[in-house]
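To keep things clear, I will list the structure first and then write my remarks on it.
A single protein chain has been omitted from the complex, and every remaining protein chain is retained in its original position.
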Amino acid sequence: MTSKPILQVIDGDSAGYFTLVGWFALFVLAGLGAAWYMEHNGHFVTGMSNQIVWGTPHVFAVFLIVAASGALNVASMASVFNKSAYKPLAPLSALLALALLAGGLAVLVLDLGRPDRLIVAMTTYNFKSIFAWNIYLYTGFFFIVGVYLWLMMERRMVRYSKPAGLFAFIWRLALTTGTGSIFGFLVARQAYDAAIMAPLFIVMSFSFGLAIFLLVLMASYHWTGRPLGDYVLRRLGKLLGVFAAAVLYFTTVQHLTNLYASEHHGVEGFILAGGSVYTALFWVGQVIIGGIIPLAILFHPVTAGSRSWIGLASALVIIGGLAQVYVIIIGGQAFPLLLFPGMEESSSFFDGQVATYAPSLPEVMLGVSGVALALILVAVAIKILPFLPQTLDDASIDPHFKAEPAEADASDEEEEDAAGVGETAEATPGT
Amino acid sequence: MNRLTDATRRKLLKGAAALSTLALAPGVMLVRPAVARETGKPATSNVRWGLLIDTAKCDAGCDTCVTACRTENGWTGHDRPQTDPQWIRKVTVTDKRSGAALSLPVMCQHCAEPPCVDVCPTGASMKRADGIVLVDKHICIGCRYCMMACPFKARSFVHEDVTDQKPHAPRGKGTVESCTFCVHRVDDGRMPACVEACTEKAGRGAMIFGDLNDPNSDIAKAVSKHVTTRIRADLGLDQGVMYRGF
Partner (left out) sequence: MKHGRIIGFLLVLLGLLLAAPMPVLAGDVPLPHPVKAVKGSQCVEPVDTMRREHMNFLKHQRDDTLRGGIRGAKHSLRQCIDCHAIPDPKGASKDRTVGPFCTSCHEYAAVSIDCFQCHTAKAEDGGKQSSRWRHKAGGENLLSELRTHLQGSTKEARP
């Protein structure tokens, strides 16, 4: 029996570590440069216009913000739903959530027309605006998850981590509802005006967040050479499959309800069968690459147990997620506003015309820099503070480990509510 | 100190206005929507500014209102149609089946329930007491959520540096802008530039501007006589801009 905490900082002194951090830093700098270029010249240097007012930066920002709340899943399952196997992973999950949110918000802010007025956004509020609520939801998320993280990692406080986890869980549901409602409340736009946007965004967050978590987990264990057992990965993989299926289901409902109202036939036809880039992104990107293939991988008996396949499925879910957000944000704007339903419209201001949009390099650089910022925060944080469990081999994680990994779904109940990460370590057989 | 009494101010103001009209534009009598609000007095909700557009008098070949607005407010572009601002535009509406068409100007519709105001995170999108919807560019952060929310595509984002602005119409990169009903003119007791031009330059008189709350105003009389409609009336936004003939 050893009292050594199971969480341990990574060494982070290898050439590989510095190369990795260096690359992330480079992307962050490139993004800052892109933002400066866009602000200095004005947004006409981007693909955005008066037709497509939100472009690629918003795709990345919304994706990251949505994924942030989903990345908290693992922690929620440990604290709120008492899945003991996930307890050692909870701090990493919370850290990733914070980092992704920071990345997404940075992109959102740097794309503003007047980022220099950020202070105005923080001090002047219109309480009827969902955007303004979101500012509270985001700041609150940082605070609550930050406190939650501290409670989890501070041994003396660990018993308070459960209520904090519950609170964080509720808060993140509110946060994703808020993000979805940014679109759901836009009555004027045919593509958005739907209450289903909020629940759709919640399942999207589950799926994208978990996919990113899986990749970060695998990469960090691989590169630090720490043992990572199949047990955790398989369970998380299965869960990812469920979430990916849920996203497909909600997407189906979204389009079916829209198809039911004939006033929305125009935009539905445009996205689903219009032959535009959005149609391709929807079917190939979102449905096939981001939905069907990962589902096949995650539920097929041969691939479901393999970590490289699970990694591939996670990557595909992320690609499909980006495609989905792209279709929602940009495809939704590309379809013209109907000022006179049933009539044909034309003007010098592109009324009645499908808007054209091509992402410009600065926009993409800015968007990618948000991802890089999130990852660099994680990479640096796990070096400074002990977020990563020393080992996640099956013996230390699987409560039913008996040399041969058993089918482990049967009972996950965890009696010791108060048991924190440290205690789990002590209770683990074989330590 | 240099404080004028209110009375002196008002006298000066009226005199100056009359004088400049006489001196600078002889022969032109401007139609006045109402008297100028007294100096130092805020806009009130006793007034609701409205605009009625008679599409029967509007012609597809005429864009006098657009030109007048552009000159008045100085929103000249850079020959980049995708990003150049348009505060007002002529839209041609065609019936798909019959081919019948009409042309009408579309600008900010000055809703009583403006979605742009609801969504604006900072309160930069705002409705004045007299119903004029404006962007307070001093606190606009350029997020463009109002442009997402506007059902009429009435707003533009300033995509590049602006120089040589008109003194009464400050504009700048990175903020959102739209038709102001020529608030600087209206406060001064004058007509919006488009309305004035439609009557005086184009000789069409397709636009009537005035106070909807004043039963004796031209617009209130016209609205009570003819059936009028609003764009996307289904959204229930109660716009100040109304149309006849579609």
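In this document, chain identifiers A and B correspond to the written order of the chains, with residue numbering beginning at 1 in each.
The definition used in the following text is that a contact is a pair of C-beta atoms (placed from the backbone, for glycine too) under 8 Å apart; a residue touches a chain by one contact, two chains touch by 3 or more.
Being a predicted model, the structure only gives us computed values, none of them experimental.
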Residue of B:R128, B:R144 or B:H159 touching the missing chain in the full complex: B:R128
Contact with the hidden chain (one of B:G61, B:G99, B:P167 or B:P215): B:P167
Among A:V53, A:L98 or A:L217, residue touching the chain not depicted: A:L98
Subunit B residues touching the omitted chain (full complex): 1-5, 8-9, 12-13, 15-17, 19-21, 24-25, 37, 39-43, 126, 128-130, 134, 136-138, 161-162, 164-168, 170-173, 175, 183-184, 187-188
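One rule holds for everything that comes next: only the chains that are shown with their structure count from here on.
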For subunit A paired with subunit B, centre-to-centre distance based on mean C-alpha positions, whole Å: 43
Parts of subunit A lying in touch with subunit B, wherever the complex brings them together: 39, 41-44, 49-51, 53-54, 112-115, 117-118, 120-121, 124-126, 128-132, 135, 182, 185-189, 333, 337-351, 356
Residues of subunit B that touch subunit A when the two form their complex: 78, 80-86, 89-96, 106, 115, 117-123, 125, 139-145, 147-153, 155-161, 173-176, 231-232, 235, 246
